[in-house]
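Note that one protein chain is taken out, while the other chains of the complex remain in position.
Every chain is named by a letter (A, B, C and D) in the order it is written, and numbering of its residues begins at 1.
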Amino acid sequence: MSFLTNYFSTIYTSVRSLLKGMWKTGYYFTHHKEIITQNYPENRDSLNLPERFRGEVVMTHNEENEHRCTGCTACELACPNGTIKIVTKFDITPEGKKKKALDTFVYHLELCTMCNLCVEACPTGAIKMDQAFEHSVYDRRLLTKKLNRPDSKLMEGVE
Amino acid sequence: MLSIAEIANSLQQWLMATFSPGWATLIEFVLVGTLVLSFFAFLGLVLVFMERKVSAYMQLRVGPNRVGFRGTAQTLADTIKLVVKEGLTPDGADKFLFNFAPFLVLITSMLLMAPIAFAKDFQIWDINIGVLYISAVSSISVIGVLMAGWSSNNKYSLLGAMRSGAQIVSYELSAGLAIMSVVILVGSLSLNDIIASQQNGWWIFKGHIPVIISFVIYIIAVTAETNRAPFDLAEAESELTAGFHTEYSGMKFALFFLAEYVNIFIVCAIGATLFLGGWMPLHIGSWEGFNHIMDFIPSSVWFMGKTFFLIFVIMWFRWTFPRLRIDQLLNLEWKYLLPISLFNLLLVTFIALMGWHF
Amino acid sequence: MTNEEIKAVISEYSPEATFDETGTWLNVMIQATDWLPLAEALRNHSALDFDYLFCLTGVDWKTHLSVVYHLTSKKYGHSLVVKAKLDDRNDPVIETVCGIWRTAEFHEREVYDLLGVRFRNHPDLRRLFLTDDWKGFPLRKDYEDPINMIKL
Amino acid sequence: MLEEIGTTEQGDLVINVGPQHPSTHGVLHLVITLNGETIKKVEPHLGYIHRSIEKMCESLTYRQFIYSTSRMDYLSAHMNNHACAMAVEQGLGLEIPARARVIRILMSELTRLASHQLWWGAMAMDVGAITPFFHAFREREMINDIMEETCGARLTMNYMVPGGVMFDLHPNFQVKTKDFVRFFRSKFDEYDELVTNNIIFQERMKNVGRISAEDAVSFGCSGPVARASGVSSDIRKLAPYEGYDQLNFTEALETAGDNYARYLVRMQEMRTSLSIIDQLIDNIPEGDFQAKTKAVLKLPKGEYYSRVETARGDFGVYIVSEGGTTPYRIKFRSPGFSNLSALDHIARGCKIGDLVAIMGSLDLVIPDIDR
Partner (left out) sequence: MGAGSLIVLIICGIAFAGGGIFLSQVLAKTSTNPQKGEAYECGVPTRGRSWIQFNVGYYLFAILFLIFDVELVFLYPWAVVVKDAGWMAFAEIVVFLFILFLGFLYAHKKGALKWM
């Protein structure tokens, strides 16, 4: 007899557990308010990325097209992946001295792991992390970027 | 009131009057063929879309919502994609069987359409052994599955096919026994008789608990027979990649896919016919007013409503439950469903003989 | 068991072992040839009972190789680091401890794969990560990688 | 000869599962010998995503190498970084500010929760239930948002630096974390209703993939896998770091050693993590979030080993320093590697379907194994 009670109680508990699960999924089926997915490309304008979000490295420029990079290569040394290559040139200062300055700030986005070490290492605060995250392109060469704008100069007073 | 049956009848009369009998029959055949084909394609599109939407809402998603109005054309787009895909046949496969299997599976589900009463007096073939016909023909599809799995010369396919063979034949028993309990109550194998007997109430209401048990067993068994989760061991994605149709691609895969969905429709249609009264509107005893209002809803809507409700339940299973393991699956059938349905059958007979059903 | 007691027991089994207590754990330096009897003792000695080998690795010291075993006892909670020195850099061989700690099977394959230490009597000593036809052992200090992403 | 054609004897089938298979979470390649449906032997083939992180680290500085460990067990990236930072701090003899310690613990526990949530969803998916996966992601998303706000990234946070953490907590952190804890608590019953109590799930999990306590120790299992067999192995208890010893929590232990026990241990751990967060969230000390360090770090000659309890178990970092700016040799002791070594032992005699469930319950993250 205990075999039979066992048999039927197994059936009862199993069916009950299954119905409970179905109740839950049924609840979500009928409650569309609970939907969590976002309509991504359409909601681009309302996307709110936190300001700390690291999407890519950019170099800040002010309105006069001046940046703060002295070409000291601290970021290049700090980078674990060889993402940054700094090409320097020699400027002639008004006093007639030769001075090392930034020529091109090459940034390989395809190698970057967004570790933020370069930003931390920069003594002058020339680079920062940007929130842009849609980086996909069809040609990987496009991922190699030049961060300093054309004809930009070093900001006054940045050493 | 204009009903589908009337349209069909007047069409037939017009055909008979206009053409010679031979031509009329031929044209009728062509019409039926076109109708069935388009219904087939339509079912595939609708059911796949429904499945995707049901799963999406249960999974806190929106589901397809880009192609067409609110994503309704998504399945059409998928079909086009499958059509323009290259269908591959593996080098090691048994080419004939490999290509024949989708035909077999599809023809089987096509044949199962014949006895289904879609609306009042609207049936392709009013066969007097409808229930037996369905039991018999539906077992052919397992041969298609076995054929597909074996001929692929792929180990996953082989295992999937073997599993599916054991599974389908096992669950056929309890599905058959569940169907039989209604047959006992009605005393006829014809689907039309069964529907007619539910004039004053559906069997699920009239037949007391034993019929409800039969209904539950029927739903479980057909879920297993159509290889749907939680009994989708033949395809068990996380174990056997795609099971018996691993090697199928493009249109041949699409045919399996379509047949699967049409089979779901058919088993649910049979379930609706046997237990929920088919196209018969909801009638409650002697509430004349209520019954009269219910009669205004077209019979085809009743039929489709019930069928799609059952389809929804089967989808609901799929998106809620984990998959069983093969030995548990067979255990469930042989240790629980079969003994219970055998016992239940006797109970139903007892009730029928005592005349306790309403 | 305190370090002193462990030292005493170990000295019993391999008298030539030297000790180093500067780190978190007691370090034992032995020759590779002394390893197997010591390992058996560490595992089976009732007062030591080092049943948990949680790290097994090798270091290339340019002149020689060493295999480092980090052991702990689930029962007593004491830990021990054993460093076995392998003098022959061209064909470093040490006894396997698969039979004592079963996790060693994988770890030894890894060390074989990356450092080229052969574990004698290992049941299935094959490359674990690299392909079977790989030349050289990457974690050796003299291994030159033809492709170096960072230097590119 | 028979071995060569893959059929060892009559009736044995050799099947490759992976590297491209829906059930392996990553590119794990298992060669399975089957007798019918029963598994006779499982042989893992690794190396598909081996990047030789240990070798790479030998040319990276002590600040840089930390972040390469994020790519190992990406689900507990933060805790991997934690172990590395601790090893470096051990070498430098740095004292970490109290605030940084608490932040580290909070972040670690959040990461553990996120990892376990993903595991829960993936576990259910392995046994065939797809819906729980999305439910798990709903909660995980909230953690990711918290991480994104404070750390600046969602998965590979790169938040640890030797001496503390990279930034201070975001002003919203406390509020959002409390919200999350409240929300997650309310949804925890749902986890039980959907999966834990489900009879099919229990049948699939109970008495499957059993490993005894002795074998678990011998195979070097750690984390939930060992704890499910009754082996106490929580580093947070055995070798407390960062002030875990001052917190009030218990180690989740089960004795059955089967899939279901592993499942329960992880569910219990989620509750533990929630309670740890509860204890700390209102008591974050004020002060620095980073100790002062030199621009170039040099570890004195010696060997350093640090270990943390990641979501998968005992993660160890073994650094051999020759006194330079880069490690001489580095070894990561990853929990998944040892747990995988037990797979063959666990899976023998089970069915194919069980294999998938076992892999799910071991919670293997392949990059952790294929370093």
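The rule is simple: a residue touches a chain if its C-beta (ideal position, glycine included) is under 8 Å from a C-beta of that chain, and two chains touch if they have at least 3 such contacts.
These figures come from a predicted structure and were not determined experimentally.
Contacts of the undisplayed chain with the visible chains, over the whole complex, involve B, D.
Across B:Val48, B:Ala119 or B:Leu158, the residue that sits in touch with the chain not pictured is B:Leu158. Within the complete assembly, residues 25, 28-29, 32-33, 36-37, 40-41, 82-92, 99, 102-103, 106-111, 113-114, 124-125, 131-132, 135, 150, 152-158, 162-163, 165-166, 169-170, 172-173, 176-177, 180, 183-185, 187-189, 241, 246-247, 250-252, 254-255, 326-327, 330-331, 334-335, 338-339, 342, 345-346, 349-350, 352-353 of chain B touch the chain that is not shown. Where chain D meets the omitted chain, the residues involved are 5-7, 10-21, 29, 31, 34-38.
As a convention for this text, only the chains that are shown with their structure count from here on.
Counting C-beta pairs in contact, the pair that comes out ahead of the other among A-B and A-D is A-D. Chain B has its Cα centroid 50 Å from the Cα centroid of chain A.
Centre-to-centre spacing of chain B and chain D amounts to 45 Å, using the average Cα coordinate of each chain. Under the contact definition stated at the top, the residues of chain D that touch 2 or more other chains are 131, 138, 194-195, 198, 200. In chain C, the residues that reach two or more other chains under the touch definition are 150. In the complex of the two chains, the chain C residues touching chain D come out as 22-25, 27, 51-55, 57, 59-60, 68, 70, 74, 77, 81, 101-103, 105-107, 110, 114, 127-131, 138-139, 145, 150. On chain B, the positions that touch chain A within their shared complex are 54, 57-62, 65, 316-317, 319-321, 336. Of all residues in chain B, those touching chain D in their complex are 55, 58-61, 155-156, 159, 229-230, 232-233, 236-241, 319-328.
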